[in-house]
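Here's the structure, in structure tokens; my notes come after.
Every protein chain but one is kept in place in this view of the complex.
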Amino acid sequence: MMTLVAKRLLQAALMIWSIGTLSYVLMRLLPGDMAFRIAAGRYGYDNVNLAASEAVRAELGLDRPAWQQYLAWLADLVRFDLGDSLVSGLPVAHEVSHLVLHTLQLAVAAFACAVLLALPVGLFAAFRAGGWFDRCSLVASAFLRAQPVFVIGLALVLLFSLHLKLFPVAGFNGSKYLVLPAVSLALVMAAVSSRVIRHSAVGVIRSAFFDFSRVKGLSFAQSFWRHGVRNAALPVVAFLGIQFAGAIEGIVMIESLFSWPGVGHGLAHAVFNRDVPMIQAAAMALGLIFVGLNLLVDIACYLIDPRERTEP
Amino acid sequence: MRSACSFLLLFLLAGCSPNQDPEVLTLGGPFEFTSQEPSRDGYLYTRLQVAETLLEVDEQGRLQPGLAERWETSEDGLVWRLYLRDGVRFHDGTALDAQVALAALRVARSKPGVIRAAPIEELRSEDRLTLAVRLSRPYSPLGAVLAHYTTAMLAPASYRADGNVGWMQGTGPYRLEDFDPPHRLGVARFEDYWGTPARIPRVVYLTGHRAESRALQVMAGQTDIIYTLDPASVDLLRRQPDVQVHSNPIPRTIQIKLNASHPFLAPLQARQALSLVLDRTAIARHVMRVPGSEANQLIPPGLAAWRLEQLPAARRDLPRARALLAGLGWEPGADGVLQRDGQRFALSMITYADRPELFVVATAIQAQMREAGITLDVSVVNSSGIVSGHHDGTLQLALVARNYGNIADPLGLLDADYGDGGNGDWGAMGWHNEELPALLRRLEAERDPLRYRAGAQRIAGLLSEQLPVIPVLYYTQQTAVSSRIQGFVFDPYERNYHLSRMSFQP
Amino acid sequence: MTRRLLGLRRGQLAGLVLIAALVCFALLEGLLHGADPASQDLANPFAGPSLSEPLGTDQYGRSMLARLAAAVRLSLALSLLCVVTSATIGVAMGVVAGWRQGLLDKCMSLLLNIALALPGLVLVLLFASLAPGSFLMLYVGISAVLWVEYFRVVRAITRRVAASPQVQASRMLGFGALYCVRRHLWPAIVGPVLTLAAFGASASILALAALGFIAVGLRPPTAELGLMMVELFPYYNEAPWVLAQPILAVFLLVLGLNLLAGGEE
Partner (left out) sequence: MSVLLQVEALSVSANDVTLLEPLSLSLKTGEALTILGETGAGKSLLVQAIMGLLPSPLQARGRVLLDGQDIGRLKPALRARLWGRQLAMLPQEPWHALDPLMPAEQQVAEVYRYVGGLSAPDALERSRQDLAGVGLAGAAERLPGHLSGGMAQRLAFCAATAGGAPIVLADEPTKGLDASRRDQVAALLRRARERGAVLTVTHNIEVARQLGGHILVMRDGRLVEQGEAEELLARPKDGYTRALIGADPQHWPDITPTDGAAREPVLTVRGLHKSRGGRLLFEGLHMTVGRGEIIGISGDSGCGKSSLGDILLGLLPADGGEIRRAPQIARHRYLKLYQDPPAAFAPGIPLGRLFDDLIGLHRLDRRRLAPLLQRLRLDPGLLQRTSVAVSGGELQRLAIARALLLEPLLLFADEPVSRLDPITAREVIALLVQSATEQDCAVLLVSHDLELLRKTCHHVVSLGGRA
């Protein structure tokens, strides 16, 4: 158990270091003078002059050699000092922590929605493997998977916001605003995971131990409940780790489409605005969320699978 | 499957509440806000009528009483006296008096903002409600400065110890209720407002980054008013039965900032040729979808003193443009691109993301320039990229939108754009002209309207002859308003949304 | 499922036909039609389909046929480049890491761990922000995401094959490492790698469109499918058929590649 946590912590540290390094490179690659850009972020671009940028240069030590600056940059990272946004001039750590909450809210809603959608669809398809429902769900899944996430989001907006006027188009002002982004994400997640659930469940139902359980005298329901669920859950939960990558990619799109004030949107916006400290912080936040989710998956697998625990 | 269906149904029903709350007016716009600092995001708070300024500006750009009910200037123009309205209360109950106003102005002076450019020598209170501003030299734009959002009046309790705003306590008909940066701001009616109280109890402002989503928001009835529509959405919204689109010209111009010291652009003929290549009519009609917004000079209509009325409309004239360029030695090469001494007429044009239409216009300009044999590489940068490009000299062309009504008097802005030997961050670059800065300096002290006008005309003439910046289009602010809103007014200076005058259709 | 052509299942065959048709469309347009996808005719926006413009025109009066074909060419070219690059790197590293194990394997796995800590699109976004609007950076970014899968899969297969009796037997019979790679390893990895390649191609097409959609991908006036969707979306009411074209193109490309990849996993 502790090794799982330690492994993921190491991964998170590596990820932060690599993003930090990349951002440092990014900062130096941007056209123009770094001191000037930071001054523009702090005082607004109407109020930038040579004096202001020289003050920034002296304060931040931008005249030191590159490697010293790099080390200082990393040292700031360790202290979670991610710098000030080049656009708003505010500390990005504060801004991102605000965004993270919204992203988690959206992610949890989407995930719950996806589970509620994928689980019954996947299981029903598995129980009637090869039947019409199975085939329909396959086609639906293939259809959904062949779309970029935002097309699904747009379609939902057109249908539910513009024609039925049930849900708001975009923005964030209450739970109603959560529905369409969460459902769009959930549809994409469910498109894949319902098939994974189906395959995993079919695999279990066709397994020798499931047959043997029936032969022992247990009913299908008893067998599925006692032997099917746990065994089928393992690959599904393990797959969640992969699914989360897709989900976070989806979050970037969906947040952007629905103007949802989350990290993904913040990242896309920051990339668009060339706001390097913000890019760095948002990417790290997404990376940390991702690593955190993977840790949860690891722990879930660990709890589901007693073999992991008894192995030396 | 059945459970999935019922779940979906549940979800749908949960969302089935009416989209439009009868108590709340929802606004949408592209502006992101990050603070309550007047120096940074003050425009939003004056627009939402949380904060007010000492003076106001009417639609013609004339100064009007604000929190100061009248004002006067001494004979020599060096002392301004402002007489505050009595009985004005801040949202926290504090009364507005000269001391409080003074304190607010001092804080404003300590931060970046237009007030810093004013040659203020001393601020003092003469009695409870009288405020005096002493200048080192006459400065006519001071009135406009005192109407600018950065000098909005806030109660002393608004400021934290470090002088930054903690929670804004203004004097407006709405008080700040929710502050959820950068996307959501809620204000509620202030019952003790000194003027006519607002009718709609609450207003929510939502930031919407995607222009197309903003348009959809108003169509879906989610939002009541959407500011700054993208051109593509305008036609769509015009066809909606329960939405009205208001098109209001605003004193803002889309212009091409250029580096006049660049070898390709240094000769006046080259700049004239570029201007002649532009098909402003087509862009106005098909891209911006506002016919008649072609710009033949920089200062937009509405600022009458600065307009050259005799100037003919700008028309595309490709043959003349080619002839001018040929005169400079540019000849079309094999691929149609002009060449001179082995150099291709290739330039980069940057623009920035804050205004969605800029990029669209840039795309059209790119295609039009290509027809004349000029290739443009268009890229989008952060808006600070324009300024930094100006300073480090890398900028070649930039498509920018310039607000000449920022402080109601364009003088300050022109000074920022052309005051530095003819150059400025957002204005001319690499252009050398000493006459224009001198004229500007003179006008700042000018109090005679006729002479002021003559100077303004001379400046407009200079800009139009020398073309240090090429005007493209005048802005028209497109606002979509839901039909349930009554009493919508638009302020061309975008200082105030006049929400307190609006009401819902019964 | 039993009938096969070229060793492909029915679904894969359908995917192949779809992709082949799109490639033909994209290439033939370049040869036969050949209009400039960036040339505007502002007086002629959203012209309906005609003989000269079978797919109509967009908001700037640009030829949709030319733009669509250019966009499909771009998507296909990018995905092909990304897949070839990432597969080459991923397979080579996977084989080396899986075969030699030890320190080299540890170092590569470290790299893998870093790459795995970031969702792919975030990595691509980071690269895209290095040089906005640059095709090269998108290519590097997407390849940097895709190699991971090849590496993981190939490394796992290589470890399995390297430890298998068949390789042990060949080594004992005196065969060298190269022979083992050729006879034992390559046949084992070529199938999974091709499947990954098809998925990778569809992933890169989606990524390209996604970046276009959030306006950090290629810049206009490049005809790119995601960008076209964003640009045309405001006109969804005015010219739905024009908006439908890039959406359909992405759909067919991705569907074709997913089908070609075959199977569901």
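Order of writing sets the labels: A, B and C. Residues in every chain begin at 1.
Here is the rule we use: contacts are C-beta pairs under 8 Å (C-beta built on N, C-alpha and C of every residue); 3 or more make two chains touch, one makes a residue touch a chain.
The structure presented is a predicted model; accordingly, all values stated were derived computationally and were not measured.
Although it is not drawn, the missing chain touches A, C when the whole complex is taken into account.
Contact with the undisplayed chain is limited, among A:Ser213, A:Gln243, A:Asn273 or A:Asn294, to A:Ser213.
Residues of chain A that touch the chain left out of view are 207-209, 211-220, 222, 226-227, 230-231, 234, 304-307, 310.
Listed for chain C, the residues touching the missing chain in the whole complex are 164-166, 168-170, 172-175, 179, 183-184, 187.
Here is the rule we go by: only the chains that are shown with their structure count from here on.
In terms of inter-chain touching, the protein chains here all touch one another pairwise. Centroid to centroid, with C-alpha atoms defining each point, chain B and chain C lie 43 Å apart.
Taking each chain's centre as the average of its CA atoms, chain A and chain C sit 22 Å apart. Centre-to-centre, using mean CA coordinates, chain A is 37 Å away from chain B. Looking at chain C, residues 132, 215, 233 sit in touch with two or more other chains. Looking at chain B, one finds that residues 353, 380 touch two or more other chains. Every residue of chain A that touches chain C in the complex is listed here, in rising order: 10-12, 14-15, 18-19, 22-23, 25-26, 29, 138, 142-143, 145-151, 154, 158, 195, 199, 244-246, 248-249, 252-253, 256-257, 267-268, 270-272, 274, 276, 279, 283, 286-287, 290-291.
The residues of chain C lying in touch with chain B in their complex are 38-40, 42-43, 45, 59-61, 132-133, 215, 219-221, 230, 233-235, 237-238. Only residues 211-212, 215, 230, 232-233, 235-236, 239, 279, 282-283, 285-287, 353, 359, 363-364, 366-368, 370, 378-380 of chain B touch chain C when the two sit together in their complex.
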